[in-house]
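Taken from a larger complex, these chains appear in their original positions, while the remainder are omitted.
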Amino acid sequence: MKTSYTVNELNDILKGEIIGHTTQLIEGPEQLKKAKNNQITFIGSVKYVKLWATSEACAAVVTDNITVEPGENRAIIKVKNADLAMAKILELFNPPSPVFDEDLHPTAVIHDTVKLGNGCIVGANCYIGKNVVLGNNVVLYPNVCVFDDTIIGDNTVVWSGTVIRERCIIGSHCIFHTNVSIGADGFGYRPSDDGRGLMKIPQIGNVIIGDHVEIGANSCVDRAKFSATIIGDGCKIDNLVQIAHNSIMGRSCIMAGHSGLAGSVTLGDGVIIGGSASIKDHTTIHSGATVGAGSGVVGDVAAGATVLGYPAQDSRDMLKQWVALRRLTKK
Amino acid sequence: MKTSYTVNELNDILKGEIIGHTTQLIEGPEQLKKAKNNQITFIGSVKYVKLWATSEACAAVVTDNITVEPGENRAIIKVKNADLAMAKILELFNPPSPVFDEDLHPTAVIHDTVKLGNGCIVGANCYIGKNVVLGNNVVLYPNVCVFDDTIIGDNTVVWSGTVIRERCIIGSHCIFHTNVSIGADGFGYRPSDDGRGLMKIPQIGNVIIGDHVEIGANSCVDRAKFSATIIGDGCKIDNLVQIAHNSIMGRSCIMAGHSGLAGSVTLGDGVIIGGSASIKDHTTIHSGATVGAGSGVVGDVAAGATVLGYPAQDSRDMLKQWVALRRLTKK
């Protein structure tokens, strides 16, 4: 892997405009204040320009409406979108993932009936139950458990501590981070026959996850009561998120940290759920809608709408109410 | 295990009324839209009746105030309570849990001093510390840790990734889902003697959990500062729930996903805590009370009361306030 680049080589990828010149080879990105002489930094806002003079960075990616003098043996790459350019720089300097001396670690417990695709890696102390099918190039880091009859698609990566319960179907190119729980029982009870307690309702469904889905650390996706809890292709789920039984997410939805879907919620495509927001059971949030951080949604949300607050309402209405409430005490 | 049933056999269990007739054997339940010819479906609301005509299901359980024509070679079972009937159907078709080729997997690390009841199953890569006592038929799925001197009652099932710390007492017929943390230290500090930092207060108590308690994936129950954090018989706790040190829950309480009890909270019997609701430390919520989803409870709640909002108040008052707030901007 190539680990250092000239400014010209970087600009060949970013397709921006170079101002100034540096002979320094660039070995990674760093923030303005912490950057060393062999690093490139980013200036995406005018307020950070003043830090450039004292930064040790030899180069900077700068949004093209910001004026910065490069200085001696330093270079500026002007781009339309510094965030996008940064993402491309990060792809370039992305260090390799941990590698293992053995593809299938001898301490992994893999049932005889498991079907492993080509190029699979199964780390130390993993457990893989009966009839599990792993596609090609699946990576299970150490201490992962996958239970009976689950299927995992090609190139999916599962980090340590994650547990995938039985009979689930996982797509390809997914990433599940550490300590994720997939397919635990949904939360369902009925009154006992004497009315004095609660009886567990069996949760006999499963979880079906599409392709290119990423699920953050310590998040949970419960199995369905019956039928399936479904996460569509390209959904991105942050840490500590709860997805309850029988919820259905369309394509490319985003759920930020600590957010949650109660049971049987339906999300359309491209729905964005802010951090710590909660969605009531049996509600539908239609495609392209956005739920603000910390909101509590208690009814359906129209396509493309932006809702906020608790109970969540049109975000402009909610903002007006907050202003009105503040005014009450200012009279 | 019997895996298919005639409509008559199902109705012997549901004790409803059959309308129409089908020769088809039923092999499982499914939603109206996804059901195949060998599946039974459910109609619990009039709004779903229209889906029956195009559903492939050969039978449906229908609430008795809903009128549906069975159609050719299809049957309806009319029941008083479709939800309850569904729960019974799910019990019937509940597939067996994962089974293992060996009761005590050779990779499990079980200390010589551990006492195992009859019929225990200890999965791969489990760790069981000194003097742990497991009752009869306890199941530890792979990668579970149970620390020294902990006692677990008969028929309790612990899923992978769950850790139960030392000196805890767990009842019988409990289910702990994946990645649960039982008995981690409570969160307690005192100012250091120089007043410039925080000193850990040892958390020397334990956790005591009753019988028939279910705890959801990635939830936490902290050990007590001293004495015990207590969860009563029959409590049902969802995913990602936090129960802090020295809290005490009565019998048959329900805590939904992302809810939390701060330290030394007391719940009576049959208390219901909605999703993402939080309870302030040292408050008491008396028996039969309900805390609405997303609420923040900052004072005691009377028996049978329903509270809502932040700070939580009588739910009718809170709803009125929300209406009043909305009106402020509509003038």
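Before moving on, here are some points about what is shown:
The first chain written gets the first letter, and so on, giving A and B; residue counts start at 1 in each chain.
Keep this in mind: a contact is a pair of C-beta atoms (placed from the backbone, for glycine too) under 8 Å apart; a residue touches a chain by one contact, two chains touch by 3 or more.
Quick caveat, the model's predicted, so the values are computed rather than measured.
The total count of identical chains across the complete complex in this file is 3, with 2 shown in place.
Criterion: only the chains that are shown with their structure count from here on.
Each chain gets a centre from the mean of its Cα atoms; for subunit A and subunit B, those two points are 26 Å apart.
On subunit B, the positions that touch subunit A within their shared complex are 28-31, 34, 83-84, 86-87, 90-91, 93-95, 97-98, 101, 105, 107, 123-125, 141-143, 159-161, 175, 177-179, 212, 214, 216-218, 234, 236, 238-240, 251-252, 254, 256-258, 275-276, 293-294, 309-310, 322, 325-326, 328-329. Of all residues in subunit A, only 107, 109, 111, 125, 127, 129-130, 143, 145, 147-148, 161-163, 165-167, 179, 181, 184-185, 187-190, 196-204, 218-220, 222, 225-227, 240, 242, 244, 258, 260, 262, 276, 278, 280, 296, 310-311, 313, 317, 320-321, 324-325, 328 touch subunit B in the complex they form.
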